[in-house]
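Before I ask anything, here is the structure I am working with.
Removed from the display is one protein chain of the complex; every other protein chain stays in position.
As written, the chains take the letters A and B, and residue 1 is the first residue of each chain.
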Amino acid sequence: MSEYIIKNGHVFDPVQGIKGDKSDVAIKDGKIVKDTEVSSKAKVIDAKGKTVMAGAVEVHAHIAGPKVNMGRIYRPEDKLFTYTPKKGNLRMGGGFSIPTTFKTGYEYAKMGYTTCMEAAMPPLFSRHTHEEMRDTPIIDEGAYPVFGNNWFVMEYLKNNEIENTAAYCAWLLRATKGYAIKLVNPGGTEAWGWGLNCLTIHDPVPYFDITPAQIIKGLIDANERLGLPHSIHIHPNSLGTPGNYTITLDTLKLAEGVKAKNKFGREQVMHLTHTQFHSYGGENWGNFESKAKEVMDYVNKNKNITIDTGNVTLDETTTMTADGPFEHHLTELNHLKWANIDVELETGSGLVPYIYSPNISVCAIQWSIGLELALMAKDPMRCFITTDHPNAGPFIRYPRIMKWLMSDKARQDQLKAFKNSDKVIAASTLASLDKEMSLYEIAMMTRAGPAKSLGLSNMYGGLKPGMDADVVVYDLNPDKIGDPEEIEKAFSLASHVFKTGVEVVKNGEVVNNGNKRTLWVNAKVQENAQVMRDINEKFLKYYSVKQANYESLGHHFVPNPYAIEVDAT
Amino acid sequence: MKSVTLNLKQQPDLFLEVECLTPDTFAGKKLAEIEKLPVYQGKEDKTLGEYFSVAGESGATAADTQIVVNGDCSKVKYIGAKMTAGEVIVNSTTDMYTGAWMKGGRIVVNGDVHSFCGLGMEGGEFIIEGNAGNFLGASYRGDWRGMQGGLIRVKGNVGSDIGSFMRGGEMIIGGNADIHIATHAEGGRIVIKGNVNRRIGGQMVKGEVIVFGTVNVMMPGFKYVRDVELNVDGTTAQFNEFIGDLGERHPKRKGETVYGKLFLRK
Partner (left out) sequence: MTKSMTDVICPFCGTLCDDLEISLSDDGKKILDVYNACAIGAEKFLHSQAKDRITRPRLQQADGTWKEISYDEAAEYAAQMLSKAKKPIMYGWSSTNCEAQSVGHEIAEMVGACVDNTAAVCHGTTLIAVQDIGLPSCTLGEIKNRADRVIFWGCNPAHAHPRHMSRYSWVPRGFFTGKGHKSRKLVVVDPRVTDTAKLADIHLQIEQGRDYELLNALRVALNEEWLPDTVAGIPKEKIREVAEVLKSGRFGIIFFGMGVTQTLSKNHNIDEAIALTKHLNEFTKYSIMPMRGHYNVTGSGEVLAWQFGFPYSVDLTRGFARYNPGDTSTIDLLSRGEADAVFVIASDPGAHFPISCVRQISKLPSVCIDPHMTPTAGVCKLHVPVAFVGVETGGNAYRMDNVPIDMRKVVDAPEGMLTDEEFLTKIRDRVKKLKGAA
């Protein structure tokens, strides 16, 4: 494999504590090595006056699977006039809020993202999710199967059977080649099977005689019993509802006193996702306001929690979530086309296009909340930038969010540009936050932090010798940032991107389809005859497919797997 | 206003796509540059000059540019698509997407147009001296924003699915229409001087449809409310007024429910 040495760049690496010092980064055989370990044949990349970081790690995006593809199928207008023609060995790609798989891989790579997690995989559709990931070039990917409305989980946890829950989770992760335990509106999506919902963590799930609180607590315990690389990853009840911050705090408190148990260096036991959608005050959309401070005060104090932001980007986009009842609620509000996919015994999902208009106060306040969360985070290693792609906006807007976080002027300009500027400013504290994030903090929020939260800090998120050679050079001189637009421009099109030692982007253009891997977690537990009998019975009686036809087998679904072994026997 | 004249000199084997044929693209260009503009036949890249002889002079801006097209353009797509100003006069029948996504200016087609013409139109004036095909002034697939502004006037008959998802603007049809008029409309006005086959205003939320002739089958979701006298395009007449689609949701304004309106000449 090729050798490279990236010379004289300003390196930002939270793993080694390098804060913009001039340093060289050497690459050999797909790994970062000491600069003395490459030969004289190593290709030299001159990074003088440029920013060097590890490849960024996406902790939460909807980029593969049935609901993402439903979005593509039912939004031809999202592709209109967006297509980039085919070039060389690259595949053609199109779409704005729901790009094709090829475009997804290329666009992430161009911004310097080299690892991405698909945020919600319905287990019954795992083959579909894997087929799409296989066709998403360059980036390493994993997918989180959803567990929060799963009949097995609810039946075990009703009786507090943690060991059986853990054994089932391990079985499902293996069958679906999944990465982590995801919960979406726990209990609420099962209730949606009857057109109902669970709005608080104490609303009982119809028929199953269990509350969301019990499901969440039980899955935290099962996750720690297994010692999985990631913690539970939760989208709580009552997403997107005025006043929901109390439900968010109730949810977070369920993690109180629980310590992380794993061999991957992960410290949190709960990851709260797209926090922006869960930090709302007010009683209705008329007196809607930010409660980012209340949520962040709690998060800052409790070190066993990580979060991501879910920043609104002020675009026309496509919302999609396993929170079926929420999407129905949304289509009743905006009357745009609604798709829904309920999945037997497991989960559901819905989609509705949405326009975050700068002329609508609620959208502008949502924009403010997302930025407040990030700016209020005391520990950027526990707060990550996302747009919950494509829900709050498409992932291609990350560079714009970085600009907003790094420049008070850019934020103030946008606040003033809103149609109802005064109302928007009054509804959050954003206008008074003059903090400007540093490139080091950006590296924590987009690289080292998410990698650690995912239990992958030995591979990703840093530039320490021995780690994967995912390296990015941005044409941004940290000593000379003038116009905030320079930040957005530099982060949009990286000068160089290396993915596991292969140069995949050069001068903002994709030059190589890379060597993509699929990450999954193989957790071994003691044989559990009870759980295997239960699985067998559910397939015989209630599933519409045979158990023998359920598993995603490696041969064509996961052609280049990277299994993370967990021994929980 | 300066004028460029195009004469079709060679028929394409298949069909020709000419997105460049707008005052916006021609403006400020010399004839030699206009001749080199790209056109496509399937995957073949060709130039405008290979199919048309080009004469005259273009204006400095789109608004100051007129394009006159002669010769049989019945296999030419995208004439005047996305134009924002100026004028295009086609002395022929044209194919699909004529005047699609038009934002301003004026197109006159002295012949028929095929389907998907005036798609998603936002402004300007589009005159069709002959007949029009299906999806006139409709939305692109999946878009909930159909015709939003401007005027489409057709002397002859139109096909089906005209004004789907219409949100604004006006369409005046001199002849007859087939099925599906103003389906899903949320605004705008369609006038049909002739007869309509059926399915007017299905799933209509807001907007107006006025029919001078007969309707074969009415939608069950439309209810007669009263008789009114209207002056429509210079003609004053008595109409039966219907509201609908009563199966659909309807917004409220100042406490009053807003319906789609259908006027049938008595």
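Please note the rule applied: a contact is a pair of C-beta atoms (placed from the backbone, for glycine too) under 8 Å apart; a residue touches a chain by one contact, two chains touch by 3 or more.
Please read all numbers here as calculations on a predicted model, not as lab measurements.
Novice: Which is it among A:Lys158, A:Lys293 or A:Lys337 that touches the chain not included here?
Specialist: Selected residue, touching the omitted chain: A:Lys337.
Novice: Among B:Phe26, B:Trp101, B:Phe116 or B:Phe212, which residue is in touch with the absent chain?
Specialist: With B:Phe26, B:Trp101, B:Phe116 or B:Phe212 as choices, the missing chain is touched by B:Phe116.
Novice: So which bits of subunit A touch the chain we can't see?
Specialist: 64, 66, 68-70, 72-76, 78-79, 83-86, 91-92, 94-95, 98-102, 124-125, 127-128, 131-132, 135, 151, 192-195, 207, 328, 331-332, 337-345, 348, 351-352, 541-546, 548-549, 553, 556-557
Novice: By the contact criterion defined above, which parts of subunit B meet the unshown chain? Give residue numbers in ascending order.
Specialist: Residue positions of subunit B that touch the missing chain: 13-15, 17, 40-44, 96-97, 115-116, 134-135, 140-142, 144, 165, 179-180, 183-184, 199, 202-203, 217-221, 223, 245-248.
The criterion applied here is as follows: only the chains that are shown with their structure count from here on.
Novice: With chain centres defined as C-alpha means, what is the inter-centre distance between subunit A and subunit B in Å?
Specialist: 44
Novice: In their shared complex, at which residues does subunit A touch subunit B?
Specialist: Listed in rising order, the residues of subunit A that touch subunit B are 74-78, 80, 335-337.
Novice: Along subunit B, where are the residues that touch subunit A in the complex?
Specialist: 139-144, 249
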